[in-house]
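Let me begin by presenting the structure, written as structure tokens, before commenting on it.
One protein chain is absent from this view; the other protein chains keep their places.
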Amino acid sequence: MHMADALLSPAVGGAMSAVSAVAIGYSVKKISGKDFDEKQIPMMGVMGAFVFAGQMINFTIPGTGSSGHIGGGILLAAVLGPFPALLTLTAVLLIQCLFFADGGLLALGCNIFNMGVCACLIGYNAIYKPILQRRISKQKITLASILGVVISLQLGAFSVVLETMASGVTELPFSAFVALMQPIHLAIGLVEGIVTAAVLCFLYSTRPELLSTPLEQKKLDRTVSVKRVLIAFALAAAVLAGAVSLYASSNPDGLEWAMEKVAGTTELERDDSVHNAAGDVVENTAILPDYAFSDGSGTAAAGLIGSVMTLAIAGGAGFVIYTAKKKHATH
Amino acid sequence: MLSVQHLSVKYNPAKEPRALRDVSFSIQDGERVALLGANGAGKSTLLLSLVGILPAAEGTVQVDELQLDRTNLPQIRQKIGVVFQNPDDQLFMPTVFQDIAFGPRNYGVPEAEITQRADEILDALGISALKNRMVHKLSGGEKRLAALAGVLVMRPSLLLLDEPTSFLDLNAAKRLAECLRNLKQSCLITTHDLLFVKDLCDRFLFLDRGELRWNCQRQELAGYLADEGWEN
Partner (left out) sequence: MADLSSAMRSFCSLEQLAEGDSAFHRLSPGAKLTITVVYAVCVISFPSRSLSALVPFAAYPILAMALSGTPWKTLLQRIAVAAPFVVFTALSNLLLDRRALYFLGPIPVSGGLLSCLSILIKAFLCVSAVLLLVSTTSMTALTAQLIELHVPKIFCLQLTLTYRYISVLIQQAQQMYTAYQLRSCSRRGIQMRDMGCFLGQLLLRSYDQASRIYCAMKCRGYDGTYHVRNQPPAAAKDILTAGGAAAFFF
């Protein structure tokens, strides 16, 4: 479930980007720490490509006629360890965002948190690892991966709801939104969990050392308390979510608020200028002077005409450049 | 220039039999040597142990005056260039030039010199047009030559090529042979492709289940092959 730019307010996007940046920075620090294994980088690189390809392989879900695919967070964490997995998934999300228009640049922070941090750091450390810590067996792998994937996806889906609500773009009431998102993701999580379990069991029977190495590695560096990191994350997310939603409700326009803060003046606000900044261009060219964008019917019509005209001018300019270029090319 | 004495390599110290047993041979300056052998005979293992990726259990590897040990791996790897069997394993950067520059940058070669060296080598291999191309859009033959360029740019004195003709059609293989013939470097080429090395190489080594069975000059090759039951 990719979060998209269009559903975000700048404040939520910024806050989530900051949270994800901290998670990434911390992971980089963990990896390049004292027992840095240089082999991990090519491993992470190729595994990223694997997840990318793996997400595109659809399988048929028996009895439903529909198809699904894996997300790969828990799978990556199980093979690479949580921190490399987060970086790997970040690279995948970045490439998807750029080349496949999944989400957007500003929503990237949200997506890294919803799909990366929730699965690789929280789901893995809170569910997967504790179950398998003492002894590995196929039953335990199955349990750990299904639970791990389901809970990661629940967290991720809940974050999507919170982010969307805090951004104030949807009319859906919170309870209805949650009641819609969580069950859908429970079903997706179950299916994905079963497939993840199957992959991990396959690995366990062919190359068991692949699964046991990351678990052992974590035993060595007990010095870093994973719990502390998790608690810090949970707190940060809660505080951010709270603060953001409070301010989002009182102040729907983040940019305006930021400008006010920065400029220390409300002058901009007085003539409603941020919303109309683009309209000013039209106003200055004096085609439709004195119109303002608001929700009154007359002015709205004027606004609509104004913007369509701007669009037409831009389109005309674009067309002229195009044809000029073509002529240039043929000569 | 390369001298290998009583080299043994084990994959798993405890269990498995040795991947290589008591292998000794040497390669002279400018000599091209073919390394033949069945699948799993230890050809690739031998190549990787020559550059210290797989550590030797016993024996020594000497390149010019340098004896391979843990401390001089960077120098050894600059002297010996390895071209891997699958160019996709070796061309790990997105564009040809970036990939060529990867090695020299690691050795701290100044940027201007990297560009100059890259241009020279691309020109010598006849692939100047590929310089800024994306690697994944190259054909098999082009990839092979680009991988070779990435190794030659380090100015090695010995080239190790692992199955250079896999993924190549006859024409591309012919072109590659031409390129190798024009190089001053010594080469050690592992292959199944007798046709490719028959005229290209001066000497032939045959590896069988980790042991060196024979080591012959070109004129003796036919006789050895007949002994193995491969009439030519």
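In this document, chain identifiers A and B correspond to the written order of the chains, with residue numbering beginning at 1 in each.
Definition applied: a contact is a pair of C-beta atoms (placed from the backbone, for glycine too) under 8 Å apart; a residue touches a chain by one contact, two chains touch by 3 or more.
Just so it is clear, the structure is predicted and the values come from calculations on it, not from any experiment.
Only one of A:G25, A:P130 or A:P183 touches the absent chain when the whole complex is considered: A:G25.
One of A:V22, A:I136 or A:L172 touches the chain omitted from the figure, and that residue is A:L172.
Although one chain is not shown, part of chain A still touches it, namely residues 1-10, 13, 24-25, 28, 31-32, 36, 38-39, 41-50, 52-54, 56-62, 67-68, 70, 75, 79, 87-88, 90-92, 94-95, 97-106, 160, 164, 168-172, 191, 194-195, 197-199, 201-203, 206-207, 210, 252-256, 274-279, 281-282, 293, 295-297, 300-301, 303-304, 306-308, 310-311, 313-315, 317-319, 321-322, 325. Mapped onto chain B, the interface with the missing chain covers residues 48, 51, 53, 74, 77-78, 81-82, 84, 86, 88-95, 98, 101-103, 105-108, 111, 134-137, 150-151, 154.
In the analysis below, only the chains that are shown with their structure count from here on.
Remark: chain A and chain B have CA centroids separated by 45 Å (rounded to whole angstrom).
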